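With one protein chain withheld, the remaining protein chains of the complex are depicted in position.
Per-chain residue numbering starts at 1, and chain names A, B and C are given in the order in which the chains are listed.
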Amino acid sequence: MRFFSDNAAAAHPRVIEAIVASNAVDAAYDGDAWSERLDGAFSELFETEVRTFWVTTGTAANCLALAALCPPYRGIICHKDAHIEVDEAGAPGFFTGGAKLMLLDGPGAKVTPEAVAAECDRIRKDVHQVQPAAVSITNATEYGLVYRAAEVAALGRLAKERGLALHMDGARFANALATTGERPADVTWRAGVEAMSFGFVKNGGLNAEALVLFRTELADEIAVRRKRAGHLLSKGRMLAAQILALLEDGLWLDNARAANAAARVLGEAGGNRLIYPVEANEVFLKVGPEEAASLIAQGYDFYDWGPGEIRLVTSWDQKAEDVERLAAALVAL
Amino acid sequence: MRFFSDNAAAAHPRVIEAIVASNAVDAAYDGDAWSERLDGAFSELFETEVRTFWVTTGTAANCLALAALCPPYRGIICHKDAHIEVDEAGAPGFFTGGAKLMLLDGPGAKVTPEAVAAECDRIRKDVHQVQPAAVSITNATEYGLVYRAAEVAALGRLAKERGLALHMDGARFANALATTGERPADVTWRAGVEAMSFGFVKNGGLNAEALVLFRTELADEIAVRRKRAGHLLSKGRMLAAQILALLEDGLWLDNARAANAAARVLGEAGGNRLIYPVEANEVFLKVGPEEAASLIAQGYDFYDWGPGEIRLVTSWDQKAEDVERLAAALVAL
Amino acid sequence: MRFFSDNAAAAHPRVIEAIVASNAVDAAYDGDAWSERLDGAFSELFETEVRTFWVTTGTAANCLALAALCPPYRGIICHKDAHIEVDEAGAPGFFTGGAKLMLLDGPGAKVTPEAVAAECDRIRKDVHQVQPAAVSITNATEYGLVYRAAEVAALGRLAKERGLALHMDGARFANALATTGERPADVTWRAGVEAMSFGFVKNGGLNAEALVLFRTELADEIAVRRKRAGHLLSKGRMLAAQILALLEDGLWLDNARAANAAARVLGEAGGNRLIYPVEANEVFLKVGPEEAASLIAQGYDFYDWGPGEIRLVTSWDQKAEDVERLAAALVAL
Partner (left out) sequence: MRFFSDNAAAAHPRVIEAIVASNAVDAAYDGDAWSERLDGAFSELFETEVRTFWVTTGTAANCLALAALCPPYRGIICHKDAHIEVDEAGAPGFFTGGAKLMLLDGPGAKVTPEAVAAECDRIRKDVHQVQPAAVSITNATEYGLVYRAAEVAALGRLAKERGLALHMDGARFANALATTGERPADVTWRAGVEAMSFGFVKNGGLNAEALVLFRTELADEIAVRRKRAGHLLSKGRMLAAQILALLEDGLWLDNARAANAAARVLGEAGGNRLIYPVEANEVFLKVGPEEAASLIAQGYDFYDWGPGEIRLVTSWDQKAEDVERLAAALVAL
C-alpha cells in the first residue's frame, strides 16, 4: 500500500476524461481554448487579475518564477529543507544562471520573519557578498506544516521592507487551504506573494502544474523563459484541460480534503510518535528500525526519513480501509 | 482543414489508451515498468545498446543532448534554418550555458560535409575564436528533405576527423525512415550519430519525445540534466507508455507513412510550384498572395512561408478527402 | 617592425609613472583616490553625469555592459565582423548567460539603421524566436571606419523606436574622435548610446579599459557583475591611475592622433590597393602573397587578412622612420 508519496497516485478520472476530450483539436502550443481559459479561471479563484502558465513539473514552475524574481548575481532566501534546495537537482542555479540559495534553519521547514531578517542582517552590504533578491516559502511545507494568511503577510511585509520578492512553492497549496479554509487570495497576493507554483500533480492531476503570476508584468518574460527551457508543449491543451478539470466544482479542494483526512487518521494513530502536528497530508513519526520493518512486512510502502523516523504521505485516492488498517498497525506497534 | 502543422494533430487512439492504462500505478518519476522498458525497446529498434530518456518536447530532447555534447565555451555547427536556431527561443544557449550556434547556408536546410569543413576551416585555431564541438542535423530537415544513411555517414566521418560530435534532431525521423526504408541503425549510430531526439509528438504521440543516446556513457549526465531542467515528470509512466504504444507493431512507421502519402498527393498536385522535392510530410509551394487567400477562403489552414511561398504539413490523421480536395484546389489555382 | 596590432605597443611613459606613483597607498579594490576620481573625470569629458568602471580588458568592458543591457533570453544585434562575435571567445554568451548575437552583414563592419530594421523585421514576434534587446556597434569599426555623430544618432533613434538598448564598443574610440573632432557626448549619449567600453590599452595604456555607463541606474548591477566575474582587482588604483594619466591634458587624443597620422601615411602609400578608406589607425590593403612575403622579408610584421589582403595597424608610439620606410616599401611593391 502506497504511503511513500502523493506524487505516485493515479490521476483523477475527471482529469483523464479532460485529457481525452481535449485530444482531437487542431491547436498548437497554448493556442487552444483550454489554455486560453486558464488566466480567467485563476483570476476568478484569486479574486484579482493573474497570469498563469501550465508546465509539467513543480521544479519548472518554481524555477521559472525564481528566474524572473532573482537575477543571476543575487540570492534566494529559503529553508535548508526546502524542495528547491534539497530535491530539484540544483534547478534554481540552472534557471537563474547561478543565483545562490541562502539557507535558513528552523523547525518544520518553516520560514519565519525573524530568520529572514537575521539572514539579511548577516550579509555585508557590499559587492563582495551576494545580496538576496527573493524569499521562497513552501506551503504546505516539506514537513506538512501550513502557513496561515497572517504568517505569510508578516513575511510579505518584511520582504517588502527589505526589497525582496516573495515566492511560494505551492506543490501542496491545496492541502494547505483545505486545512485552513482561508481564501487563496489572502494567503498569496494579499499577503505579498508575487509568484507561486500551484500544484496539481500531487492532488489528482496527471502532469500539469500552474505557475501563477501576481506580478503580471513578468508574464512576457515567463512565456519566453518557458519556451526556452523546453517547457512549451506543442499539445499544451492536455495540460490546461486537466487543470481546468481540477478547478471545476472545487475538485482540487475535495481531493486535498480527502488526502488530509487520511493523514489526520494516521496522525491520531501515531499519537506521541508524531514529530510534527499533522496540518496537511504528511505524517512524520518516530518509528524504530524494527517497527518500520514490521510495517513494511505488512505491505506498507513509505520513506525512511533518517534514523528512527518515517514519513507517510496520503493521497486523494487513498482507500479508507488501507488507512484504517495502517492506523491500527501504528497503534499496535 | 489543418495543414499548418503536424504538431497540432490529435494523439493516436492507441496512445490515449496507453496513457489511460498506465494511470493507476504506484510509481514515481521513471521508476515504473513502462519507463524501464524503454531502453530495451529502443536498443532492439537500433540493434545496439542505447540509453533512452523521455521528455515532453523536442526542444528538451535536443538541448539536453547538445549540452552533454558541447561545453559552454564551444560551438555547435548547424544549418541557419535549423529548428534549434530558429524556433527554440535560444534554448541551446540556455541548456549549454552559452555555447554558440555556428550557422551554415545551403538549400533545403541540409547540412553537407563541404559546408561543415568550410566552417571549420574558417575558424582560427586560437583562444580568441569559438571552436566547434558538435554538428547538429535535422532529419527530415525543416524543409522536408531526407538524409540517406550514406549522407549521414559522410557527415559522421568528417565529424570524427574534426573531433566533432554528431547530433540528429529527429523530430520527423519517422517520416524520414518511412520514405527511405532504411534501418534506424544505418542512418544513426552506424553513420556516426552520438545522440538524437526521436520525435513522437508530430507523429501520433501526445506529449512524449525520446532522447536516444548512442554514446551511453553520457546517460548519467543526461539523467541529472533532465531533472535539473525540470523535465523529470513525477508520473513519467504516461510518457513511456505512449512511446511504447507507438513503437508497438510499427505504429510509428504506419503513422509516418500515412502523413507522407498525403504529402506526396499534395506535392504532385503542386507540380512545378514545388520549391523542394517532397521527401517527407512537408510541401513547400510557390503560391501568390491572391492564390493563398483563395485557399484560405476555401477553409485550408497553412503557414505563409515568406513572400509568395506557403508550407503545407500533413499529419498521420489527415483525412483522405481533405487531402484530395486540397490537391484539386491546388491544381485549380 | 610591429604593424600587427596596437594591442602590443608599449604603455606611455606617463602611464607607467602613474602606476608607480599609485603603488604605495593603503587602499583596496576601488576605494582609492584615483578610482574615486574616475566618475568625475568622465562626467566632465562627456558633459553629463556618468558612472565609470575600470576593468583590464575590452572583452570585460563590453560584456559586463551587454549583460546589463540584454537578458539571457534575448539577443544583441551586431555586425558579423564585430569583435564581440569574432574575437572574444564567446564571452557575450558567458556574461549574459546565453543571449544570442544576431549578425548583420555590410561593408567595413559598419552597422546601418536599415540593416538593424531589416533584422528586427525578419524576426517573428512570438516566443519561439529570440527577440533582440540591444544593438552593439564598434567605433572605430574593426575595419577602421568611423561613425559620425549623426550616424550614431540615426541608430539611436531606431533603437529607441524598436525598444533596443544601444552599446558602443569603443576599443578605438580615441582614434575615431581624433579623426572626426566631434565631441564625445555627441557621438555617444546624445546619440542614444547607453553604455560603452572606452579603450585605453590600444592607445598608450597598460591594462586599463573603462566601462562608461550613461544609463547610470545600472551602476549597482555592473559593480556586482564586475566583482562576480573576477574583475574587481584588489589594487585597482593602478588601473584608475593609468586612465587618469591618459585623460590628463588630452594625452589620449594626442596618442590617437599620432597613430592615425601614421595610418594615413600608409594609406596614401597604399593608393588603389586600399580596401577601405583610412579613417582611424587601421589600413587594409590588397597585397598578393609574394608581395606580402617581400614585406615580411623586409622586417614588417602584420596580419594576413585572408587571401590577397593584409592589415596594418599603427600605434601611438610608431616611429616616423618606420612608417616612412614601410610607406616607401608599399609604393615600391
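Please note the rule applied: a residue touches a chain if its C-beta (ideal position, glycine included) is under 8 Å from a C-beta of that chain, and two chains touch if they have at least 3 such contacts.
Fair warning: this is a prediction, and the values are worked out from it, not measured in the lab.
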item: Of A:27, A:89, A:165 or A:210, the residue in touch with the unshown chain; value: A:89
item: Residue in contact with the excluded chain [from C:5, C:216 or C:294]; value: C:5
item: Touching the absent chain when the full complex is considered, from B:123, B:224 or B:329; value: B:224
item: Identified contact with the non-displayed chain, of A:100, A:172, A:237 or A:311; value: A:100
item: Residues in chain C touching the chain absent from view; value: 2, 4-5, 7-11, 16, 19-20, 23-29, 55-57, 59-61, 63-64, 88-91, 94-95, 201-202, 206-207, 224, 227-235, 238, 301
item: Residues from chain A at the interface with the omitted partner, ascending; value: 72-75, 86-90, 93-94, 96-101, 127-130
item: Touching residues on chain B - with respect to the absent chain; value: 71-74, 97-98, 127-128, 131, 221, 223-228, 232
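Methods note: only the chains that are shown with their structure count from here on.
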item: Contact graph of the chains (line, ring, star, complete, other); value: complete
item: Whole-Å gap between the CA centroids of chain B and chain C; value: 42
item: Separation of mean Cα positions, chain C and chain A [Å, integer]; value: 49
item: Inter-chain centre distance, chain A versus chain B - centres from mean C-alpha coordinates, in Å; value: 34
item: Interface hub residues of chain B, defined as touching at least two other chains; value: 88-90, 94
